[in-house]
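Of the protein chains in this complex, all but one are displayed in their positions.
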Amino acid sequence: MAVADSHDTHDDHHDLYDHGEFIAHHFDSAEQQFDSGKLGIWLFLVTEILFFSGLFVAYTLYRTNHPEVFEQAHVFLNKYLGGLNTIVLLFSSLTMALGVRSAQLGRNKNCSVYILITMVCATMFLGVKAVEYSHKWDMGILVRSSFDLTYTHPTPTTEIGKSLHISDYLVYLCIVPALLFAGFVVASAISKLINKNMLAKFLMAMAITVSGYFLGVCIGIIFMSATDAETGSSHASVIAEQPLMLLASTQDDHSDGDHDEADHDKADHDKAAGDPSHDGEHSDNEEHFGAHPADGGEASFDDHHPDPSTLDRDIGIFFSIYYCMTGLHAIHIIGGIIALGWLYWRSLLGHWRTDYFGPVDYVGLYWHLVDLIWIYLFPLLYLID
Amino acid sequence: MSEHNEDLPAFCHPVSTKLLFGVFFGLIGLTILTVATSALGTGLGMPPAFAFPLAMVIATIKAFLVCAFFMHMYWDKSFNVLAFLSSLLFVTLFIGMTMMDTGEYQPTIEAFDRNNLANVDVSE
Amino acid sequence: MVDANTRQKLFGTPETNFLNCSKGWKSWAFTLDHKRIGIMYLIGVTVALFLAGIFALVLRSHLFTFDSTMLSDDMYNQMFTLHGAVMVFSFIIPSIPAALGNIVLPMMLGAKDVAFPRMNLASFYLWIIGTGCLLGAILSGKGLDTGWTFYTPYSIDTNTGVIYATFGAFILGFSSIFTGLNFLVTVNTMRAKDQGWFKLPLFVWSLYATAIIQVLATPVLGITLLMLIAEKTLHIGIFDPKYGGDPVLFQHFFWFYSHPAVYIMILPAMGVISELISVYSQKRIFGYSFIAFSSVAIALLGFLVWGHHMFTSGQSLVVTLIFSAITFTVAIPSAVKVFNWLATLYKGSILLNTPMCYALSFIFLFGIGGLTGLFLGALSTDIHLHDTYFVVAHFHFVMVGGTLTALLGGVFHWWPKIWGRMYNDFLGRVGCFLVFSGFNLTFFPQFVMGSRGMPRRYASYDPEFQAFHQLSTVGAFVLGIGILLSFVVLVYAAFRGPRCSSNPFRAASLEWQSSSPPDFHNFIQTPVLTDPYDFESQVYDEELDTYIPREFANPDKVAPRKEPVHH
Partner (left out) sequence: MNWQLPLMLAQTNDSTLEELRKRTEAISMQGTAVPDSSLVREGTSNPFATEYWFPTQASSFAGEIDFLYMAIFWISLIFFVAIVGSMVYFCVKYRRKDGVIAPEPSSSHNTAIEILWSVLPSIILVWIFYVGAETWFEMRIPKENSEEIQVTAKQFGWLFTYEDGDQTNELHLVRDKPVRLIMQSEDVLHSFFVAAFRQKMDIVPGRYTYAYLEPIKDGVYRLSCNEYCGTGHSKMKTACIVHVSEEDRKNNTKWIEAEKTPFENGQRIYQIHCSGCHKVDGKAATGPALNLIWGKNETMIDGTSELVDEAYVLDSIWYPEKHIVEGYGPVSKMNSFKGILDQKDVDYVIAYLKELKKSTGDAK
């Protein structure tokens, strides 16, 4: 860091790559720059984990406090679709790791291919997710406030939906990707015409990426109808006809439990009334307070039946958490695709060298984290038994 | 296991493709295992209370594989590893304290629900 | 040893510096220079301070009489909410780290810039967007009346602009994360050659500890506010009891961030004070490693005590007990710092100029703020004092008496470095006196009111409190005048003040080895690594009228070095 460059470089100082060696002006060496970036991305991953932690807290609390709800709710989730998505994501992680390796060795062409495969896997993941979401929406499985199993929408009304026998919601979810796909293809063709070959290649790759979404949708539909018979629960019409039966069976369990508890409470309270020393136990006291109706009225416990809405309500909360977790994860996937697109462009430009591959490494770490979170989400949401 | 060659700068550690594929197939195997134990769990005579911890153990092994090899943690600076893992400490703290608390006062919510839920118009 | 020309080049007033090396609004708006970003941040937080300060004065004016009709109850609620939200999210949290830290931190490390200059600029623009969204609540015509804490279910029920404001706070959270992440990486990888962890100025340690909190805690605020927005729009049933949610859970979420955030506010202030006390006593800071580690200890312990905001919230007994016990442990590192500052003053050569006056006011005010924390940490007294004016007074003593005082002290301290011009010390001290006395007059009566049971957030109150409220209102205006005076002194100094030399205060940390104002690259030549608290290493140079490192000085004119004495 000897006497600094002459002052005339000040005007273009925001061009970080003015050495032509991809070392920003404020770093001394490639290694310092790489280490800074690496620590930076690890810290970013720390913030990501804490960002998701809020949802994991909500999940853990509702699961410990209402385990029965989770056992009921997971019936609505298709673990094979979840498993499929896990494998897709794991594969994308592999190709990402291979992409990082190629960049480290300065093999830009290989790197671009691996990144493209990663992006296609990412959109495939989203496609499968779209099948899953639209299927749930058909069944009226929404967040807590609009959770309503009696609301069903199994028959498509849109033209495309009717002809392909797919859900309306799925059709809606495909509109934006379809537009993107068309846009990229057209833009690619135009770029080709005006002799911007690199751009044309890039846009074509983006179109391929988006087509991965439709691949995901197709595989998702096939997978779902194949596993329907086995899980029995994911078929919309079956559920639509029997939601109350399902609820009734859960109610029985629930009310039994409640009866026991109520009896216990009552006994406890009787005991407490006769035994003043019992009141010293604070937590017991809070528990058996349940025996006192708030309005001071005479409601008796023996004829108390839990309202079906309790379970309805709590399953709704499970799906609130489900949508928050998977939705936030999906947003991260979309963010990852954008970052990967940027890497793809730079691979085409041949930027990666053995002493400069930081961005691929950083985005790779981010991508693996997204995978990591899914690795936990999968058993937490889909594999409840 | 990283193939380090003299031409590469000190901070560049490409991981061999063999290892990457090995980890990938390990991960796939574990995924199939976890779905299988979940689907057949009770059929194999596994107690239900065992299923959830097992799924979490498998998930953690998978997470370890991804971290160590895909994320190069095995070769990374120990400070970076420490920074990353310390986040788990804080997540545990967050979950632990709130769980302890909500678990303690849950009875007051249940008592309230028993007395009042019938009056609440849930469909609102 | 260097010749006079080089000395002149390195320490004299340069022709080009970071302020005039490029011109036009674009050279500021798109700058990646940490110093310029720091100055833009400083302007930004000043605007936020004045805005929220005006809200505060309106509030205090309203409270002048017990049955005042100056504001409607709704207006009052919106005023205190916006005062709190803007002060906390837009002013205090970014004030010292993002404004002052941004300018000083890389220079203290001998670095040319922070590790991620573009992220630094992004942080500033996120700050603007976030503050805009927060204030968008007003522009939307609906206002915001939830209190800065956004407690559910009121924040879900009310039809004011909660979504704008929470989205704004969410964005401001990311702005804060970016700053923290940047500082962590900068301190880790960009230190000068051979600058070990224990050769860092204590301000850097405190910023590092702050950055740890920013990175670990702020994402939780992000997810909390996102969930609140989802709750308000979709009713997901996690925080809203109407749908089976749990309002106390929201408080856990909120305070998991917001308690550590209290340390985001106070830790950098403590770092500034460590610098000021030592420089203006011209004495090595006492107990360097204890102060350094106490910063990190406060940062980590700060994560374990969030439940002390919830002693009366319906939190369970056992958790309350645990939180109260841990709360007391935070008192120890804070006390250690205060004792160490006092020991630094002992046998020093104390210069009572403006920054030092602020530093001494800090010890006084933070002393009261910290000690009144004991009343609130103890369970039984907290039950009585919780959510009364006692709490209001307590946290203002820490946030305003602590952070704002330290900010002003730090700004006065580094002002000559930033602009190359000196402020009027007499008027600066008058401003400091007004701030100090006005502040005490405002908040001391509130301790009495709180103990007597005056709840906070009350638009009208019982007549017997009127006398205290009137004292408080008068004090608030004195405080306002003091801040305004300091502002005028600083702005005048920046443009019209007399030129000053590179190191007028004989400070030894690296930033004083640059010229005033510094070069775009901070240092024209790699600075000589000095111990930041070894003031003997700086010797007076008559030609330049400044202190320069012994290595650069003319050896004929320099007294032999006195070895520091250790007992």
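To keep things simple, chains are lettered A, B and C as they appear, and every chain counts its residues starting from 1.
Following the convention adopted for this analysis, a residue touches a chain if its C-beta (ideal position, glycine included) is under 8 Å from a C-beta of that chain, and two chains touch if they have at least 3 such contacts.
Small disclaimer: the values here were computed from a predicted structure and weren't measured.
A.B. asks: Using the document's definition of touch, tell me which of C:Ala29, C:Leu342, C:Val491 or C:Val558 contacts the absent chain.
C.D. replies: Within the whole complex, the residue contacting the unshown chain is C:Leu342.
A.B. asks: For the chain left off this view, which of C:Leu351, C:Met422, C:Ile481 or C:Val528 is in contact with it?
C.D. replies: C:Leu351
A.B. asks: In the full complex, which of C:Ala459, C:Leu484 or C:Val528 touches the chain missing from this view?
C.D. replies: C:Ala459
A.B. asks: Looking beyond the chains shown, say which of C:Phe364, C:Phe433 or C:Phe477 touches the absent one.
C.D. replies: With C:Phe364, C:Phe433 or C:Phe477 as choices, the missing chain is touched by C:Phe364.
A.B. asks: Return the single residue from C:Ser313, C:Ser437, C:Thr526 or C:Asn554 that touches the missing chain.
C.D. replies: In the full complex, the listed residue that touches the missing chain is C:Ser313.
A.B. asks: In the full complex, which of C:Phe55, C:Phe116, C:Phe203 or C:Tyr288 touches the chain missing from this view?
C.D. replies: C:Tyr288
A.B. asks: Provide the residue numbers of chain C that touch the chain removed from this figure.
C.D. replies: Against the missing chain, chain C presents residues 66-67, 73-74, 77, 143, 145, 147, 151, 153-154, 157-160, 241-242, 244-248, 281-290, 312-314, 317, 321, 324-325, 328-329, 331-332, 335-336, 338-340, 342-343, 345-352, 360, 363-364, 367-368, 371-372, 374-375, 377-384, 386-388, 448, 451-453, 455-464, 506, 533, 535, 564-567.
A.B. asks: Over the whole complex, note the residues of chain B touching the chain we left out.
C.D. replies: Interface residues of chain B facing the absent chain: 105, 108-109, 111-112, 116.
The rule we apply is simple: only the chains that are shown with their structure count from here on.
A.B. asks: So, what's the distance in Å between the C-alpha centres of chain B and chain A?
C.D. replies: Taking the average C-alpha coordinate of chain A and of chain B, the gap between them is 14 Å.
A.B. asks: Tell me, which residues of chain B touch at least two other chains?
C.D. replies: In chain B, the residues touching two or more other chains are 79, 87, 90, 94, 98, 102-105, 108, 120.
A.B. asks: Hey, what residues on chain A touch two or more of the other chains?
C.D. replies: Residue numbers touching two or more other chains: 35, 39, 43, 46, 50, 53, 57, 61, 283, 313.
A.B. asks: Using the touch definition up top, name the residues of chain C that touch chain A in the complex.
C.D. replies: Result: residues 16, 21-22, 30-33, 111-118, 177, 181-182, 184-186, 188-190, 215-220, 222-224, 226-227, 230, 234-238, 243-246, 249, 253, 317, 519-521, 523-526 of chain C touch chain A.
A.B. asks: Hey, which residues of chain B end up touching chain C in the complex?
C.D. replies: Within the complex, chain B touches chain C at residues 79, 87, 90, 93-94, 97-98, 100-105, 108-109, 120, 124.
A.B. asks: Show which residues of chain C lie in contact with chain B when the two form their complex.
C.D. replies: Residues of chain C touching chain B: 188, 216, 220, 242, 246, 248-249, 252, 256, 303-304, 307, 314-319, 322.
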